[in-house]
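With one protein chain held back, the other chains of the complex are shown just where they sit.
Per-chain numbering from 1; labels A, B and C assigned in written order.
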(Lines give C-alpha, C1' and ligand atoms only; values in the text may rest on other atoms or scores of the structure.)
Protein backbone atom coordinates (compact mmCIF):
# COMPACT_ATOMS: atom_id res chain seq x y z
CA UNK A 1 0.00 0.00 0.00
CA UNK A 2 1.38 3.35 -1.04
CA UNK A 3 -0.18 6.48 0.50
CA UNK A 4 1.30 9.92 0.15
CA UNK A 5 0.26 13.51 0.69
CA UNK A 6 2.97 15.60 -0.89
CA UNK A 7 3.77 18.91 -2.53
CA UNK A 8 5.93 17.54 -5.34
CA UNK A 9 4.66 16.02 -8.56
CA UNK A 10 4.43 12.27 -9.20
CA UNK A 11 5.03 10.04 -12.22
CA UNK A 12 2.46 7.42 -13.18
CA UNK A 13 5.13 5.02 -14.48
CA UNK A 14 7.11 5.07 -11.26
CA UNK A 15 4.07 4.45 -9.05
CA UNK A 16 3.04 1.51 -11.25
CA UNK A 17 6.57 0.11 -11.11
CA UNK A 18 6.65 0.39 -7.32
CA UNK A 19 3.36 -1.46 -6.97
CA UNK A 20 4.01 -4.27 -9.45
CA UNK A 21 7.71 -4.91 -8.85
CA UNK A 22 8.48 -8.58 -8.27
CA UNK A 23 4.91 -9.76 -8.89
CA UNK A 24 3.70 -12.05 -11.68
CA UNK A 25 0.07 -12.28 -10.51
CA UNK A 26 -1.06 -8.91 -11.87
CA UNK A 27 -3.22 -8.93 -15.01
CA UNK A 28 -4.80 -5.51 -14.70
CA UNK A 29 -3.63 -2.04 -13.69
CA UNK A 30 -6.06 0.86 -13.53
CA UNK A 31 -4.87 4.39 -12.89
CA UNK A 32 -6.82 7.57 -12.33
CA UNK A 33 -5.10 10.93 -12.55
CA UNK A 34 -6.90 14.13 -11.62
CA UNK A 35 -5.54 17.39 -13.03
CA UNK A 36 -6.12 21.11 -12.55
CA UNK A 37 -8.24 22.11 -15.51
CA UNK A 38 -9.39 25.46 -16.74
CA UNK A 39 -12.81 24.92 -18.25
CA UNK A 40 -13.61 28.60 -18.58
CA UNK A 41 -13.32 30.01 -22.07
CA UNK A 42 -11.36 32.97 -20.76
CA UNK A 43 -8.69 30.71 -19.27
CA UNK A 44 -8.85 32.83 -16.16
CA UNK A 45 -7.79 30.20 -13.63
CA UNK A 46 -4.35 31.23 -12.41
CA UNK A 47 -3.79 28.60 -9.73
CA UNK A 48 -5.40 26.17 -7.33
CA UNK A 49 -4.48 26.05 -3.64
CA UNK A 50 -4.87 22.64 -2.04
CA UNK A 51 -5.25 22.77 1.73
CA UNK A 52 -5.38 19.67 3.92
CA UNK A 53 -5.47 18.61 7.56
CA UNK A 54 -2.00 17.22 8.32
CA UNK A 55 -2.28 14.03 10.33
CA UNK A 56 -5.95 13.41 9.71
CA UNK A 57 -5.66 13.40 5.91
CA UNK A 58 -3.05 10.62 5.88
CA UNK A 59 -5.07 8.56 8.37
CA UNK A 60 -8.24 9.04 6.38
CA UNK A 61 -6.53 7.88 3.13
CA UNK A 62 -5.04 4.88 4.91
CA UNK A 63 -8.38 3.79 6.29
CA UNK A 64 -9.98 4.30 2.86
CA UNK A 65 -7.26 2.14 1.30
CA UNK A 66 -7.85 -0.59 3.88
CA UNK A 67 -11.57 -0.60 3.18
CA UNK A 68 -10.90 -0.96 -0.57
CA UNK A 69 -8.52 -3.88 -0.01
CA UNK A 70 -11.27 -5.61 1.99
CA UNK A 71 -14.11 -4.81 -0.39
CA UNK A 72 -12.43 -5.64 -3.74
CA UNK A 73 -10.22 -8.45 -4.93
CA UNK A 74 -7.25 -6.25 -5.60
CA UNK A 75 -3.62 -7.06 -4.82
CA UNK A 76 -2.44 -3.58 -3.91
CA UNK A 77 -3.11 0.12 -4.43
CA UNK A 78 -1.60 3.59 -4.33
CA UNK A 79 -3.11 6.97 -3.44
CA UNK A 80 -0.99 10.08 -4.03
CA UNK A 81 -2.47 13.51 -3.39
CA UNK A 82 -0.65 16.78 -3.88
CA UNK A 83 -1.12 19.86 -1.67
CA UNK A 84 -0.03 23.48 -1.92
CA UNK A 85 -0.22 25.75 -4.97
CA UNK A 86 -0.88 24.01 -8.29
CA UNK A 87 -1.40 25.40 -11.78
CA UNK A 88 -3.62 24.44 -14.75
CA UNK A 89 -2.57 21.12 -16.38
CA UNK A 90 -0.69 20.06 -13.22
CA UNK A 91 -1.44 16.75 -11.52
CA UNK A 92 -3.53 16.85 -8.33
CA UNK A 93 -4.22 13.25 -7.44
CA UNK A 94 -3.47 9.74 -8.56
CA UNK A 95 -5.04 6.42 -7.60
CA UNK A 96 -3.66 3.09 -8.87
CA UNK A 97 -5.20 -0.34 -8.34
CA UNK A 98 -3.65 -3.65 -9.39
CA UNK A 99 -5.44 -6.99 -9.59
CA UNK A 100 -5.67 -10.29 -11.45
CA UNK A 101 -8.80 -9.28 -13.39
CA UNK A 102 -9.85 -5.94 -14.80
CA UNK A 103 -13.33 -5.53 -13.32
CA UNK A 104 -12.09 -5.49 -9.72
CA UNK A 105 -9.33 -3.00 -10.54
CA UNK A 106 -11.78 -0.64 -12.30
CA UNK A 107 -14.37 -0.80 -9.51
CA UNK A 108 -11.82 -0.34 -6.73
CA UNK A 109 -10.27 2.66 -8.48
CA UNK A 110 -13.67 4.36 -8.92
CA UNK A 111 -14.63 3.54 -5.34
CA UNK A 112 -11.41 5.07 -4.01
CA UNK A 113 -11.87 8.26 -6.03
CA UNK A 114 -15.52 8.63 -5.02
CA UNK A 115 -14.73 8.29 -1.32
CA UNK A 116 -11.62 10.42 -1.51
CA UNK A 117 -13.72 13.24 -3.01
CA UNK A 118 -16.26 13.21 -0.17
CA UNK A 119 -14.36 11.89 2.86
CA UNK A 120 -10.72 12.96 2.83
CA UNK A 121 -9.98 16.36 4.37
CA UNK A 122 -8.72 18.36 1.39
CA UNK A 123 -10.05 21.74 0.30
CA UNK A 124 -9.55 23.52 -3.01
CA UNK A 125 -9.37 27.25 -3.49
CA UNK A 126 -9.33 28.67 -7.00
CA UNK A 127 -7.18 31.70 -7.69
CA UNK A 128 -8.62 33.48 -10.73
CA UNK A 129 -7.92 36.86 -12.33
CA UNK A 130 -11.11 38.13 -10.65
CA UNK A 131 -10.19 36.94 -7.17
CA UNK A 132 -10.09 33.86 -4.99
CA UNK A 133 -12.88 31.53 -4.05
CA UNK A 134 -13.28 28.20 -2.28
CA UNK A 135 -14.60 25.37 -4.44
CA UNK A 136 -18.04 24.20 -3.29
CA UNK A 137 -18.68 20.52 -2.56
CA UNK A 138 -20.62 18.86 -5.37
CA UNK A 139 -23.89 17.02 -4.89
CA UNK A 140 -22.87 14.68 -7.73
CA UNK A 141 -19.84 13.53 -5.71
CA UNK A 142 -22.01 12.65 -2.72
CA UNK A 143 -24.32 10.71 -5.02
CA UNK A 144 -21.36 8.88 -6.59
CA UNK A 145 -20.21 7.82 -3.13
CA UNK A 146 -23.59 6.64 -1.94
CA UNK A 147 -23.92 4.08 -4.77
CA UNK A 148 -21.24 1.88 -3.14
CA UNK A 149 -23.27 1.62 0.05
CA UNK A 150 -26.01 -0.47 -1.50
CA UNK B 1 -6.98 9.45 -31.35
CA UNK B 2 -4.02 7.14 -30.96
CA UNK B 3 -4.39 3.56 -32.21
CA UNK B 4 -1.49 1.17 -32.51
CA UNK B 5 -0.93 -2.56 -32.97
CA UNK B 6 2.75 -3.11 -32.33
CA UNK B 7 5.38 -5.58 -31.20
CA UNK B 8 7.38 -3.20 -29.02
CA UNK B 9 6.50 -2.17 -25.49
CA UNK B 10 4.81 1.10 -24.57
CA UNK B 11 5.16 3.56 -21.71
CA UNK B 12 2.08 4.81 -19.89
CA UNK B 13 3.63 8.25 -19.22
CA UNK B 14 4.43 8.87 -22.86
CA UNK B 15 0.98 7.92 -24.10
CA UNK B 16 -0.62 10.22 -21.51
CA UNK B 17 1.72 13.05 -22.53
CA UNK B 18 0.87 12.58 -26.20
CA UNK B 19 -2.86 12.73 -25.49
CA UNK B 20 -2.86 15.70 -23.10
CA UNK B 21 -0.16 17.89 -24.65
CA UNK B 22 -1.30 21.48 -25.18
CA UNK B 23 -4.70 20.96 -23.51
CA UNK B 24 -5.97 22.66 -20.34
CA UNK B 25 -9.48 21.17 -20.45
CA UNK B 26 -8.56 17.75 -19.05
CA UNK B 27 -9.54 17.01 -15.45
CA UNK B 28 -9.46 13.22 -15.55
CA UNK B 29 -7.18 10.59 -17.08
CA UNK B 30 -8.00 6.90 -16.74
CA UNK B 31 -5.59 4.23 -17.94
CA UNK B 32 -6.00 0.49 -18.13
CA UNK B 33 -2.95 -1.73 -18.62
CA UNK B 34 -3.31 -5.46 -19.23
CA UNK B 35 -0.32 -7.68 -18.46
CA UNK B 36 0.72 -11.27 -19.00
CA UNK B 37 0.17 -12.89 -15.63
CA UNK B 38 1.02 -16.32 -14.34
CA UNK B 39 -1.70 -17.26 -11.90
CA UNK B 40 -0.63 -20.89 -11.58
CA UNK B 41 1.23 -21.76 -8.41
CA UNK B 42 3.85 -23.64 -10.41
CA UNK B 43 4.70 -20.51 -12.42
CA UNK B 44 4.63 -22.68 -15.51
CA UNK B 45 3.64 -20.04 -18.06
CA UNK B 46 6.68 -19.52 -20.25
CA UNK B 47 5.25 -17.12 -22.81
CA UNK B 48 2.14 -15.81 -24.49
CA UNK B 49 1.84 -15.55 -28.27
CA UNK B 50 -0.46 -12.80 -29.49
CA UNK B 51 -1.77 -13.34 -33.01
CA UNK B 52 -3.87 -10.79 -34.87
CA UNK B 53 -5.44 -10.14 -38.26
CA UNK B 54 -3.32 -7.41 -39.87
CA UNK B 55 -5.54 -4.83 -41.50
CA UNK B 56 -8.77 -5.87 -39.85
CA UNK B 57 -7.46 -5.45 -36.29
CA UNK B 58 -6.48 -1.82 -36.82
CA UNK B 59 -9.82 -1.04 -38.50
CA UNK B 60 -11.73 -2.74 -35.73
CA UNK B 61 -9.90 -0.73 -33.04
CA UNK B 62 -10.46 2.50 -34.96
CA UNK B 63 -14.17 1.89 -35.28
CA UNK B 64 -14.36 0.96 -31.58
CA UNK B 65 -12.57 4.21 -30.70
CA UNK B 66 -15.00 6.21 -32.83
CA UNK B 67 -17.98 4.61 -31.13
CA UNK B 68 -16.52 5.49 -27.70
CA UNK B 69 -15.95 9.12 -28.70
CA UNK B 70 -19.61 9.30 -29.73
CA UNK B 71 -21.02 7.48 -26.71
CA UNK B 72 -19.04 9.19 -23.93
CA UNK B 73 -18.07 12.78 -23.21
CA UNK B 74 -14.37 12.19 -23.54
CA UNK B 75 -11.88 14.47 -25.24
CA UNK B 76 -9.56 11.83 -26.68
CA UNK B 77 -8.34 8.25 -26.23
CA UNK B 78 -5.54 5.83 -27.00
CA UNK B 79 -5.56 2.08 -27.64
CA UNK B 80 -2.20 0.30 -27.87
CA UNK B 81 -2.11 -3.49 -28.29
CA UNK B 82 1.04 -5.56 -28.54
CA UNK B 83 1.40 -8.67 -30.72
CA UNK B 84 4.00 -11.42 -31.02
CA UNK B 85 5.70 -13.29 -28.19
CA UNK B 86 5.27 -11.82 -24.71
CA UNK B 87 6.43 -13.04 -21.31
CA UNK B 88 4.94 -12.97 -17.79
CA UNK B 89 4.80 -9.44 -16.31
CA UNK B 90 5.06 -7.87 -19.78
CA UNK B 91 2.47 -5.36 -21.00
CA UNK B 92 -0.16 -6.59 -23.48
CA UNK B 93 -2.59 -3.75 -23.91
CA UNK B 94 -3.20 -0.21 -22.83
CA UNK B 95 -6.29 1.99 -23.08
CA UNK B 96 -6.26 5.65 -22.03
CA UNK B 97 -9.24 8.00 -21.88
CA UNK B 98 -9.11 11.72 -21.09
CA UNK B 99 -12.06 13.92 -20.16
CA UNK B 100 -13.22 16.89 -18.10
CA UNK B 101 -14.89 14.71 -15.43
CA UNK B 102 -13.90 11.37 -14.02
CA UNK B 103 -17.09 9.36 -14.50
CA UNK B 104 -17.02 9.62 -18.29
CA UNK B 105 -13.33 8.68 -18.46
CA UNK B 106 -13.88 5.61 -16.24
CA UNK B 107 -16.93 4.41 -18.18
CA UNK B 108 -15.33 4.94 -21.59
CA UNK B 109 -12.18 3.07 -20.55
CA UNK B 110 -14.17 0.07 -19.28
CA UNK B 111 -16.36 0.12 -22.39
CA UNK B 112 -13.31 0.11 -24.66
CA UNK B 113 -11.72 -2.81 -22.81
CA UNK B 114 -14.95 -4.84 -22.77
CA UNK B 115 -15.45 -4.44 -26.52
CA UNK B 116 -11.79 -4.94 -27.34
CA UNK B 117 -11.92 -8.28 -25.50
CA UNK B 118 -14.86 -9.58 -27.51
CA UNK B 119 -14.67 -7.76 -30.86
CA UNK B 120 -11.10 -7.08 -31.91
CA UNK B 121 -9.39 -9.92 -33.81
CA UNK B 122 -6.59 -10.93 -31.42
CA UNK B 123 -5.90 -14.46 -30.24
CA UNK B 124 -3.78 -15.58 -27.30
CA UNK B 125 -1.83 -18.81 -27.15
CA UNK B 126 -0.19 -19.83 -23.87
CA UNK B 127 3.19 -21.51 -24.01
CA UNK B 128 3.60 -23.54 -20.82
CA UNK B 129 6.14 -26.13 -19.70
CA UNK B 130 3.54 -28.80 -20.49
CA UNK B 131 2.82 -27.57 -24.01
CA UNK B 132 0.91 -24.93 -25.93
CA UNK B 133 -2.77 -24.16 -25.88
CA UNK B 134 -5.06 -21.48 -27.26
CA UNK B 135 -6.85 -19.41 -24.65
CA UNK B 136 -10.63 -19.97 -24.73
CA UNK B 137 -13.00 -17.02 -24.99
CA UNK B 138 -14.62 -16.20 -21.66
CA UNK B 139 -18.36 -16.05 -21.09
CA UNK B 140 -17.74 -13.32 -18.50
CA UNK B 141 -16.24 -11.09 -21.21
CA UNK B 142 -19.31 -11.47 -23.41
CA UNK B 143 -21.50 -10.60 -20.44
CA UNK B 144 -19.36 -7.55 -19.65
CA UNK B 145 -19.82 -6.32 -23.22
CA UNK B 146 -23.56 -6.85 -23.32
CA UNK B 147 -24.18 -4.54 -20.35
CA UNK B 148 -23.35 -1.50 -22.52
CA UNK B 149 -26.11 -2.38 -24.98
CA UNK B 150 -28.93 -1.60 -22.56
CA UNK C 1 -10.56 20.28 30.51
CA UNK C 2 -8.28 21.53 27.80
CA UNK C 3 -8.69 20.85 24.06
CA UNK C 4 -6.77 21.77 20.92
CA UNK C 5 -9.22 23.27 18.43
CA UNK C 6 -8.45 23.63 14.70
CA UNK C 7 -10.27 25.38 11.82
CA UNK C 8 -9.72 24.78 8.10
CA UNK C 9 -10.35 26.27 4.67
CA UNK C 10 -13.14 28.86 4.29
CA UNK C 11 -14.07 28.52 7.99
CA UNK C 12 -10.51 29.39 9.01
CA UNK C 13 -10.68 32.53 6.85
CA UNK C 14 -14.11 33.57 8.08
CA UNK C 15 -13.04 33.21 11.71
CA UNK C 16 -9.58 34.56 10.99
CA UNK C 17 -8.28 31.81 13.25
CA UNK C 18 -6.61 28.49 12.47
CA UNK C 19 -5.99 27.09 15.95
CA UNK C 20 -6.65 27.74 19.63
CA UNK C 21 -6.18 25.99 22.93
CA UNK C 22 -9.47 26.05 24.82
CA UNK C 23 -10.16 25.61 28.53
CA UNK C 24 -13.69 24.23 28.70
CA UNK C 25 -16.20 23.91 31.53
CA UNK C 26 -17.11 20.42 32.61
CA UNK C 27 -20.63 20.74 31.20
CA UNK C 28 -19.31 20.69 27.62
CA UNK C 29 -19.47 17.02 26.71
CA UNK C 30 -20.15 16.84 22.98
CA UNK C 31 -19.50 18.52 19.63
CA UNK C 32 -22.99 20.01 19.93
CA UNK C 33 -22.12 21.57 23.31
CA UNK C 34 -18.90 22.94 21.87
CA UNK C 35 -20.76 24.53 18.95
CA UNK C 36 -23.22 26.15 21.34
CA UNK C 37 -20.27 27.50 23.32
CA UNK C 38 -18.67 28.97 20.17
CA UNK C 39 -21.95 30.56 19.06
CA UNK C 40 -21.94 32.57 22.30
CA UNK C 41 -18.86 34.43 21.07
CA UNK C 42 -21.21 36.26 18.67
CA UNK C 43 -20.32 37.85 15.30
CA UNK C 44 -18.76 35.51 12.71
CA UNK C 45 -18.63 32.78 15.35
CA UNK C 46 -22.34 32.92 15.85
CA UNK C 47 -23.14 32.90 12.13
CA UNK C 48 -20.62 30.14 11.38
CA UNK C 49 -21.62 27.68 14.06
CA UNK C 50 -25.32 28.39 14.22
CA UNK C 51 -26.28 28.55 10.57
CA UNK C 52 -23.86 26.23 8.88
CA UNK C 53 -25.40 22.77 9.00
CA UNK C 54 -22.95 21.48 6.39
CA UNK C 55 -20.01 22.11 8.74
CA UNK C 56 -18.05 18.94 9.52
CA UNK C 57 -16.24 18.07 12.73
CA UNK C 58 -13.53 15.63 13.74
CA UNK C 59 -12.24 14.44 17.09
CA UNK C 60 -8.70 13.09 17.20
CA UNK C 61 -8.61 12.75 13.38
CA UNK C 62 -11.86 10.76 13.20
CA UNK C 63 -14.97 12.21 11.61
CA UNK C 64 -17.43 13.16 14.34
CA UNK C 65 -21.09 14.10 14.63
CA UNK C 66 -23.11 16.30 16.99
CA UNK C 67 -23.23 13.56 19.63
CA UNK C 68 -19.54 12.67 19.61
CA UNK C 69 -18.08 13.27 23.07
CA UNK C 70 -15.05 15.42 23.79
CA UNK C 71 -12.41 14.64 26.40
CA UNK C 72 -9.44 16.36 27.95
CA UNK C 73 -6.47 16.71 25.57
CA UNK C 74 -8.58 15.95 22.48
CA UNK C 75 -7.78 17.49 19.11
CA UNK C 76 -11.05 18.80 17.72
CA UNK C 77 -11.45 20.34 14.25
CA UNK C 78 -14.22 22.10 12.33
CA UNK C 79 -14.21 22.44 8.55
CA UNK C 80 -16.48 22.82 5.49
CA UNK C 81 -17.37 19.84 3.24
CA UNK C 82 -14.23 18.48 1.61
CA UNK C 83 -13.36 19.17 -2.04
CA UNK C 84 -10.16 17.24 -2.79
CA UNK C 85 -9.42 14.81 -5.56
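The definition used in the following text is that a contact is a pair of C-beta atoms (placed from the backbone, for glycine too) under 8 Å apart; a residue touches a chain by one contact, two chains touch by 3 or more.
Nothing here was measured: the structure is a model prediction, and the numbers come from that model.
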item	value
Chains in view that touch the one left out, judged over the entire complex	B
Residue among B:16, B:74, B:96 or B:113 that touches the chain left out of view	B:113
Residue ranges of chain B at the interface with the undisplayed chain	34, 50-53, 55-56, 59-60, 81, 92-93, 113, 116-125, 134-138
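Here, only the chains that are shown with their structure count from here on.
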item	value
Centre-to-centre distance between chain B and chain A (centres being mean Cα positions), rounded to whole Å	23
For chain A paired with chain C, centre-to-centre distance based on mean C-alpha positions, whole Å	27
Length of the line joining the C-alpha centres of chain B and chain C, rounded to whole Å	49
Touching two or more other chains - residue numbers and ranges from chain B	none
Chain C residues counted as touching two or more neighbouring chains	none
